[in-house]
Structure formats: structure tokens, C-alpha cells
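Dumping the structure here so I can ask a few things about it.
Here the complex is missing one protein chain, while the rest keep their positions.
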Amino acid sequence: MNALETRLRARRDAGRKLLMPYVTGGITPDWTEYARAFAAAGADAIEIGVPFSDPTLDGVTIQEASHAALTRGATPRGVLAGLAGLADLDVPLVVSTYCNLVFRDGPWAFCAALREAGASGLIVPDLPVDEADEAADAAAGAGVDLALLASPATPAPRLAEISRRSRGFVYAVSLMGTTGTRSALGPAATALAGRITGLSDRPVLLGFGISTPGQAVEAARRADGVVVGAAIMRRVLAGARPDEIGAFLTAMREALDDPGA
Amino acid sequence: MNALETRLRARRDAGRKLLMPYVTGGITPDWTEYARAFAAAGADAIEIGVPFSDPTLDGVTIQEASHAALTRGATPRGVLAGLAGLADLDVPLVVSTYCNLVFRDGPWAFCAALREAGASGLIVPDLPVDEADEAADAAAGAGVDLALLASPATPAPRLAEISRRSRGFVYAVSLMGTTGTRSALGPAATALAGRITGLSDRPVLLGFGISTPGQAVEAARRADGVVVGAAIMRRVLAGARPDEIGAFLTAMREALDDPGA
Amino acid sequence: MMGDVATRAAAPRAMGVPGERGRFGDHGGRYVPESLVEACREVEEAFREAWADPGFRGELATLLAVHAGRPTPLTPAWRLSAELGVTLLLKREDLAHTGSHKINNVLGQALLAARMGRTRLIAETGAGQHGVATATAAALLGLEATVFMGERDVERQALNVFRMRMLGAEVVPVRAGTRTLKDATSEAMRHWVGVAGSAHYCVGSVIGPSPYPYMVREFQRVIGDEARRQCAAALPSAVPDHVVACVGGGSNAAGTFAGFADTPARLWGVEAEGGAGAALGRPGVLHGFRSLFLQDDDGQIREAHSIAAGLDYPGVGPEHAHLRDLGRARYVTVDDGEVTAAAVRLARAEGIVPALESAHAVAWVIRAAGSGELPAGSTVLLTLSGRGDKDVATLMEVL
Partner (left out) sequence: MMGDVATRAAAPRAMGVPGERGRFGDHGGRYVPESLVEACREVEEAFREAWADPGFRGELATLLAVHAGRPTPLTPAWRLSAELGVTLLLKREDLAHTGSHKINNVLGQALLAARMGRTRLIAETGAGQHGVATATAAALLGLEATVFMGERDVERQALNVFRMRMLGAEVVPVRAGTRTLKDATSEAMRHWVGVAGSAHYCVGSVIGPSPYPYMVREFQRVIGDEARRQCAAALPSAVPDHVVACVGGGSNAAGTFAGFADTPARLWGVEAEGGAGAALGRPGVLHGFRSLFLQDDDGQIREAHSIAAGLDYPGVGPEHAHLRDLGRARYVTVDDGEVTAAAVRLARAEGIVPALESAHAVAWVIRAAGSGELPAGSTVLLTLSGRGDKDVATLMEVL
């Protein structure tokens, strides 16, 4: 078991609900400050997106963020270099990006670069389990956890396979849709989390659309934690500074820690 | 033999070259003054066009004249009424127009109206000999000469038929084209006139494109006379008054009378 | 109407070879300047000879098949049929090369022109469909093409003008008269006078002096002949109860009707309200033929008006006038509003955007279905003469 999964399991087993905030790498010149703010606000892992020109699973917010970062000159190399500067944080770094960037120089090279930059996890939303063999081997070889995604449409046997082959955690997609904030969490979300936890004891993080402390609490009732992406990036795109994002996450952290409050 | 042909034959037999100027009926409020000027200048017959909306055998000048006359409100009835006012002139009046106007109320009615208005001849450029039976009967019945047209493309036996069935004169079309002034008379013109005079002793008038005294003289070498249309109407459209047209025709008359001068 | 039956019985078999001097009853003929008589006669002679020659027919059939995409399909309009309560079959001339039935005629005439040793085609065009078809046939057979087009139409139909030029044709804007199709036709005839020895006048419909109305109908009868066979396969009754086509000059209708003239099918020609030569015209002579024309009491020809440029002609082919006289075909009109609604309805129901000309036929079927004219349960063959691509800009303005 690699660093990421070990850490998440330990925290979960200690009764803590997990919080993984997301930032698009390169979105601002000092984007790593957002990651520092995440850590300060009590993130259990930090997801860093390496922007891709054609983010087919992302909604408008992260599309816009990716576009803005690329326009600013963000590159995979540059984002990983930024990550390396976060080595002092005691929070696992999870890179998320699309297949094409992983495969450009091959998944072995990509995973080795992740490792070198200090990342311990990888999410590739357009890499379903059936296509994941090589990337999974490469990730394992580099000591990086390749987390797989599960969706409300995933049938039972396949869900078992995903739960089994995922590393680090299982990324439960809350709804049939793209990333982006939603006004309410659908019933499919917690149902899926429940189905996965029934199949595997790997941590389950629920993501897509979680944008308020209330939603996070609701999600964490069945899941082990939440991923918060578009809700952050919407604020970042609107000009929110790291400390403001930190405050937003602190509120979420507190709600997760004390759902009754 | 009706009045028109009798008159033209007599003049020709007297050694005179025939001149038939043309005016579009209704082109100006006092358009009949042009006819009077023609007579004063020594016309042997006067052609009056009843304007038609779609003059398919006319070039731009007479198209424009027809259009202008119609826009002014010219009607067949109106033009014939104008003709009736020319009864005092001792020059045969020849009406030219298209089939559709002749057939509107039927050729019998049309020819009767011509007769009543004092016209003694009729030219219908889109009525070839094959289609002329009824109109020829109607014209004959009304004592009007229906002159047929011959063209350089007309083969010999057909030319004989046209010469035979034409009344008043044979209208020899000088060229394969529409009405309108031309800079020179083609060789086909006089050749056709010669072919017709060899087939019939009916007067042969050559028309289409004759615009200068020199061309008239050249045409009259083989033909018995000329029709002058577009050369007149071009001037009328440019604003020439009847006396100016009279002067133009007088020059032509003199050239025809004394070709050596 | 009591006379109808007698007239019909006495009439020569409808839509056969026209009578002497190209007559269809009182209509037709050859009212052209003497300078064109010989040219028309040569066309007639060449056509009669070619049409009797299996070699020529074979060559044309091959061109139509390998180049123009014949046979065109017969498409059952399933959904519209269900909505209207009649069985509607569409003869798909919209799928022919260049987008309408015009190519059938033009390939025939171009082949004939080449056979006659002509090196150039002359044509008139309104919206540009016949002009594009002529330019196409000329390119294919290595002939030159000169297309006369009213100046107003040149402006309105810039895309088709460009298509013709791209195909190598010369497009001559006509500044005379109303600067539309009628004047373009007059100008093409004027031009032909001067060049008849080397150029063939490729008339675009069943109009003009003899032999054009007959010849163009024969070149278009491939529509009706195919549809007849296709109906025999598609309908239990073999022959439809009704045969419907739009009528401008009347070539797609004539070609269609020719395939059904000897059947009990009722024939319907649908005209534009503002260009209804057959339905509203009076006898007259224009452009070389005697037929029915929109005209005033003096005999001045009226300008036609239709949202469909191809129906913007004040007359109708002489054979249609004759079929009307005989009572063998009936001519009805629809207005622009019905036409655009019908175009949209056909698009939505069948996935076919028709030419606005063709939409006239559809509009009438929509209106008449279920009435005494077109009783529920009838079978209807409708010739969809062309596709609507050319009309999209027009529709954008009015819808």
C-alpha cells in the first residue's frame, strides 16, 4: 500500500471525514499558494489538475480554469515543478489529468515524473478500468496510487472490479454529469458511495458538484470524504485569494468534523 | 391588290426607291407629329409600332421605346386612335406589333380595327408564314396587307412561299439579329433582297440596322426600298423633335433619290 | 363540363406526339421570327431523328444513370401520409444531380446539341436552377454555355451565378423590362437569332416554339416512366389515384403526367397563385408558342410573382393548356404562406427540405387531403421536383 492510501485509510479509520480540495495547476502565477491554503484548512489530500486543452469530463468552470491556465502558459512540466515546491506540506498530492497527457511520453515516464515531483496519487477521468492496465502498472511501478472512478451507472460486477483495482481511494462520481457545482446532491450520490463501501474497505471519496458544507456533510454520511473542485475554482476564477479559499474550506472542514453543529 | 401594295408598286415602277420610317406609337404625347414629319420628308409608307410588353425581336432601342410608351400608358386602342388622326396624310400606314396583341381579341377584330383606323398594312414579326393562315385571312377580309418577313436563313422554297403569300411588300430582314442600328450592312442583306426580287415582283423592303443615308443607298441597290426604325427611335429617345427627325429623313430621301450625289 | 366526356373521348390519345406544326389542340405552334424558323426546324428534325435512334436514347440513359443519379427513388412519406390520411409517395427529383429535374432535360438537349455539331448552349434562367443544370451539362460534354439571367435575379441569386461561372459558363445579366425570367427568355431568343448556326438554345421548360414543348416533355418523361414502374411495385393498385406536380413552365409536371396519361389517375398541376398561367391565364402568344398567359385586357403580359423563383413565369407550356382544355388535368393554385408552411411540414415529417417550387405541390396535397378532391384513403404520387438548399436564405427571411 502506497503513501496516499495508507494515509487516507489511517485518517478514515481514526473517524475523520476526508477532504480533498482541487486546484488547477498554473491557474495563477502563485497557484501553489492555494495548495498551501488547502493544507492549512485541513485538507487530507490535495488534487492538482494538470490542464488539458480538451477537458471532456469537465463542466464550464474547470474548462474555463484549464483554458486560462493554458493561456497563461501552463505545461505539465511546469505544474509538476510547482508540485515539487510543495514537498514541505505534509499532505498527499494527487494529480488529475486526461489520458493524452499521461500517454504523451508514455505512462511510465509520466508516473516517474509524478513520483519525482512528490505526487502520490493520480486520477485520469477518461481512463476507465478496462483501459487502465498499462497506466496501473506504471503507477504501481512508480509508487503512485492510480485512483479509479465509479459512477452511478456502473453495474455491480464492474463496480467490484473498480473497487478492487483502484488505488489510494475510489473516486465516486456523484451524478451522471460533468464537474461543476450543483444546488443539491442527488440521491444517486450517496447510494453509490454506499454500494462501494459495501464492496471494498478502500476509502471512498465522493466528488462532482459538492459546493457547500451542507452538501459535504450529506455526502460524507455514506462516503469517507469529499472532493471539492468547481466550487473552489469558481471562486478562484472570480479572483478569490488563497486565504479566502482557505476560509471557505475551513468552514467545510468544520462541518465535516462536527456535522451536528 | 390593296391600297398599300398598289401604291408601293406604282412608286417603285416609277423608278423611285421606297422609304418606310418607323415610330413607336405612344412614345410621346404628340407622337403622331413624327408620322407627319415622315410624310413631309418623303416617306412612301409609315410604320407605326403598337408597343408590346415583350418585344422579343427588337434590340435595345425599340425595347426601350416600347417600354417608355407603355409606361406612358400607350394601348393598342390609343395608338389606333392616333392613327385615325393621320387620315389626311396621303401615305399608307403600316402597323407593326407582336402576335399576342393581334390575337388578344382575335385577328379578325384586330384587322377590322386597323382598317377603321385607316391602316393599310400589318407586320407581325413573330408570325412566320406557317402560322399566318388565320391572320392572313383576317387581314385580307379587312382589306389590310399582311406583309411577311424573310430572313437570310430562309431556304429557297420557303422564300418562294413567303414572297407569294406576303402582301403589300416583302420585308427582307437584313441580318440574323434583332432590330437596332449597325455600323455596316452585311453582305447577307443585299443577297437576300436579290433572291426575293428574283422570285417575285412584289416590292421588297430591306430593314434592320439601316441607319445612315449611305447604308440606305447600298441597301436600295438590290432592294426596292428600306425600313428605318432604330436609327429614328434612338434619336427620339434622346429627345429629338419631329422636325429634327424630318431633317434626318430628308437627307436619307435625297440620298435614295440621287445615289450618285 | 358536360362536354368534357365527349371531348375526352374524341381527343387523340393525350400526351402523344403533338399534331402538325407542334400543336397541342389550340396551343403550341412556332411563333418565332422568321430568322429562327430554320433553327427550330433543324432542332425538330434532329430531335425526331435522335429520339428514334436507340443509340441516342442509350447514350442519354447512360448519362442519366451514371452522371445524374437516375433512377431517383420513390419515397413513401410515411409520417405525412398518416397525418393526412392519404398514401403519399414522393418522386425524388431533389436527389438528381444539381438538385432538380432540370438536369434530365438539359442532358438530353446537350447531347442533341453535340450531335448537331453545336459548340455552345444558350439558356435563360430565373433562380438559376436551369442555368446551373445547363452549365453542368455543357461542362460535361465539353460545350460552352451562355446563360441569360435578369439583372434582378443575378443580384438575388448570387450563389447560383457563382456556381454557373465556376462551371465555366458565361452569365449575361439582362437589363431589359422587369429584369427577371421573362426578360431573360426574350433576351436568350434574341441572342439565338444571331448564332443559331453554332449554338443551341437549351430551353428550360415545356415552353418555347415547336419542338421544344414536345422535346422537353420527352426528355422529362423519364420522371413519369420511372414513377409508373415504381408505383406498380409500391402500390397494390399499381397506379396511384392522383398524380400531383408543381407547374412553372410545366416540365416536371409534363414529364410526370406523361407516365400516367393513359391511366385513370387524376392529374393535378399546382401553380403559384401569382404565376398561375394554366389556372388563371388567358390564351395568347409569347416566346414562340400559343398557350395561356397572365395578361391584361390589351394583351400586355403581366409580371408573375411567387416566392418560388422557378414558378415566376407568366405562362404555361402549351400541352398543359391543352390538358386543361381536355379536362384531362386540373390546375390549382396555392399561396406563398401555404407553401412555406408545407416546406416546413415536409422537413419535420420526412426529413426532406423541398424546393419552394416543389412545396407548392405538397401544399396543395395538405390542403386537399380529405376533401372531395383528394378523398381520405387516396393514393397520391407527388413529384418533388427539387431540393430546398437554394431556398434556405429566402425561408430565413420569411419564417
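Every chain is named by a letter (A, B and C) in the order it is written, and numbering of its residues begins at 1.
Operating definition for what follows: a residue touches a chain if its C-beta (ideal position, glycine included) is under 8 Å from a C-beta of that chain, and two chains touch if they have at least 3 such contacts.
For clarity, every value in this text was computed on a predicted model and none was experimentally measured.
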{"item": "Chains in view touching the one left out", "value": "A, C"}
{"item": "Chain not shown: contacting residue from C:A135, C:V206 or C:A355", "value": "C:A135"}
{"item": "Absent-chain interface as seen on chain A, which is shown", "value": "52-60, 63, 67, 70, 75-77, 98-101, 103-104, 125-131, 148-155, 158, 162, 173, 176-178"}
{"item": "Where the missing chain touches chain C, by residue", "value": "65-69, 72-76, 79, 92, 94-97, 99, 135-140, 142, 158-159, 162-163, 166-168, 343-344, 347-353, 389-390, 392-393, 395-396, 399"}
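Following the convention adopted for this analysis, only the chains that are shown with their structure count from here on.
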{"item": "Chain contact topology (line, ring, star, complete or other)", "value": "other"}
{"item": "Averaged-CA centre spacing for the pair chain C and chain A, given as whole angstrom", "value": "67"}
{"item": "Chain B and chain C, separation of their C-alpha mean positions in angstrom", "value": "37"}
{"item": "Centroid spacing, where centroids are CA-atom means, of chain A and chain B in whole angstrom", "value": "97"}
{"item": "Chain B: positions in contact with at least two other chains", "value": "none"}
{"item": "Contacts with 2+ other chains: residues of chain C", "value": "none"}
